[in-house]
Structures are given as C-alpha cells and as structure tokens.
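As you look at this complex, bear in mind that one protein chain is not there, while each of the others sits in place.
For chain A:
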Amino acid sequence: MTLIILGLGSSALAQTYNTFEPSKTQFMLRGYGHTGFEYLDTGGEQESTFLGATFAPIFLYKHSDKLMFEAELEFELEGNELKTGLEYADVMYVLNKHMTVRAGKFLLPFGTFMERLHPAWINRLPSRPLGFGHDGIAPASDIGVELRGAFDLGGPKMNYAVYVTNGPRIKDGSEEPEEAGMLDFGYYEDVNLAKALGGRIGLLPLSDSSMEWGISAYTTNSTGAEDSDYKDVGAFLWALDLSYVKSITPLQGVVDIKAQYNSSNVDTATYYEIEDGISEPYSFDNQSSSFYTQLSYRPIMSGSDFIKQLEFVGRYSDFNAPEGAEWEEKSTQYAFGLNYWLSWRSVVKLSYQTTKMEGGHDSDGTTRTNGLFVHWAIGF
C-alpha cells in the first residue's frame, strides 16, 4: 500500500516536474501598439485629432530549433472603420549554418526601413520617411519564397537575401486616372505569369558590427495583366542603405545613423487622360526616387536617470515622382523629435515635422504642411 502511494506520489511529482521542462514546441504572443495626438496645418488649414490606437499582435510559433512560423495582424481605426491587415505570415526553416528559407507573405529586404525599422516601438519618429508606406515607391512586403543567411568574414560580416515573389501591379489609370503609372505593391494577387526577383547584400565592415551598408535590387519583366497593354511594362528598383550605431564615450551616449536611398524605374508606357470627354494618350519617363537620413542620440552615460532616458532625433527625407505624371511631385521634409524611453520597447515621442510639396496628385503648386505629434508606442 505504502509502496503504491509512494509510487503514485513520485509519478505525480515527476509529472509536475515535467511541466517545467522546456517544451520543444514554443508559442509566443507578442506585438505592439501605439496611440497619440496630432496637430496638422496644411497650407493654413488646421486639424487636430487623438489617434485611434493601433494594435498589432504577433504570433511566433517555434516548432523546433530550425523551424518557425511568424505572423502579424494589424488592427487600426481609420475614421469609424476598423481596418485589419495581415502584415506578414511566413514559415522559415534553417537549412544550414549559412542559409534559411522563408515562404509565405514576408516583409521584403528592400533596404532596411520596412523590414527592420518601421514598427512604432523601433521607429524613432512617429512618421515614416517620404517614399515609404501608402503610395510609396519602396516595396514593403509580398508573397513568395526567400533564401537568406549570413557569413562571418573573420571580423567583418556579410549577409544576403534573395527572393522571388508575385510582384507589383501597375496602375493603368482605369480606376484612378491620377495614379496612372504607379506601381501597386499592395496588390498581392498575381496579375501575370512574370514574377518579381529581388535581393539584398549587407556588409558589416567593422568587427564591432556598428556599421552596415546594404545594396538591394528588385526587378520584374511585367507589371500588367497577361492580356493587357501593360503586360510588357517591366520595372527595376534599387536601394542603398546605411546603419551606424555606436556608443561614443566623449559624447556620453549612443549615436544612431540610418539612411536609405530608393530608385524606381518603370518602363515607359502610354496612359489615357479624359479631357472634355475625349481620351488623350500621354506618356512620361517613369522614374521616381526617395531618400532619407536620420540621426539620433541617446545620452545613456549621463549621471541623471531622467536624461539617460531621453533621445534627440532629426531626419531629412525627400521624394521625387516623375515629371509629366498626374502624380508628379517633389517633396522635402524635415522632422525633429524628442523621445522619452520608458523601457527598451516603450517610448513617448514628441515631434515636429515640416513638409514642402510641389505638385502631388491632389494639387498643383506648393503646399507646406506642418505637424506636431505626440505618440506613445509600446512593444510587448
């Protein structure tokens, strides 16, 4: 009897103990959110608003030491509507020391901003630089397959990524005439047989990994539907990126520099403009570019606990859309920010931003927009 009880007891004990053993299958629910207040003055017209919170849950499912799934959902209030999105959902498998394969919908390593820096708790400013996001020229995510990996070059390091995806669709102007000739990277359904091919090479020349240079390219032979006039309109994009993060003792803090240049070349095609009921053909040299550079500084070696948590940020960005397009535009923007870090993944950002835009598809002439933002972002 005693033996049985003892036996039962020890197996119960073993079972309890077992729940503390690390499981091979691991699941994490994380994500981020942000909320804030914005005041905008667009050419003398003012508006102000509290921002509906954005909530982006991220699901990480680790199946084994090599196999993993990641997915991010996005919930955002746009006006009175709840907008939802699937930011990414992909599976990855470590093939060997130097190569991992990913498949599904993933963030594209075209430069670094979209893949590495855009989440609200990582981005040092409340806004994105010009050229990224809605109507931007840099592809953000797509559906396909990717190989990536890294090499140690005995101090310096190198990393690479190459991918094949469905590719963008060209806006032919039939739905939105003022956007004719723009590439729509948010159109995930494949409109033709051609795929987009892209890649990035990153080089970290210094042994302390403080600096990284990256070059990216992205190309497709066709952006139009298989049976359309735009079938043979191809596109070629490239980008250069730089990151430098270093703790500098004489400056008593961490200096962080980020920059990215994007260039987009779409083959010339004919679009139609309806004027007085008559359809007029027109065409233009479809080249766009954008650039940003950002400098931030955190005085982490300061003696004061308050000053230690502060961060000062400045960013310049510009965007040039093709001359002759309905969306012709030349914009420059300066943004300045003061951040207070509550923890490594929660930050209150106060920023002022001024944008000068010539053209743009809503207006001719020059528009100046000044904005004041207070955002609170948290990653979890």
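A few comments on the model shown:
In this section, a contact is a pair of C-beta atoms (placed from the backbone, for glycine too) under 8 Å apart; a residue touches a chain by one contact, two chains touch by 3 or more; residues count from 1.
The rule is short, and it goes like this: contacts and distances are computed from a predicted model.
Per its UniProt entry, the chain excluded from the display bears the name "Cytochrome c", taken from "Cytochrome c", "3-methyl-2-oxobutanoate dehydrogenase (2-methylpropanoyl-transferring)", "Ribose-phosphate pyrophosphokinase" or "Branched-chain amino acid ABC transporter permease".
Checked against the full complex, the one of A:225, A:254 or A:378 touching the unshown chain is A:254.
One of A:102, A:169, A:315 or A:375 touches the chain omitted from the figure, and that residue is A:102.
Touch with the chain omitted from the figure is made, among A:53, A:82 or A:122, by A:122. Residue A:148 is the one among A:34, A:105 or A:148 that touches the chain not shown. Considering the whole complex, the residue from A:75, A:213 or A:236 that touches the absent chain is A:236.
Counting the whole complex, the residues of chain A in touch with the unshown chain are 22-23, 26-28, 60, 62, 65, 68, 70, 92, 94, 97-98, 100, 102, 109, 115-117, 121-122, 148-155, 157-162, 197, 199, 201-202, 207-210, 212, 215, 217, 219, 221, 232, 234-236, 238, 243, 245, 254, 265, 267-268, 341, 344-345, 379.
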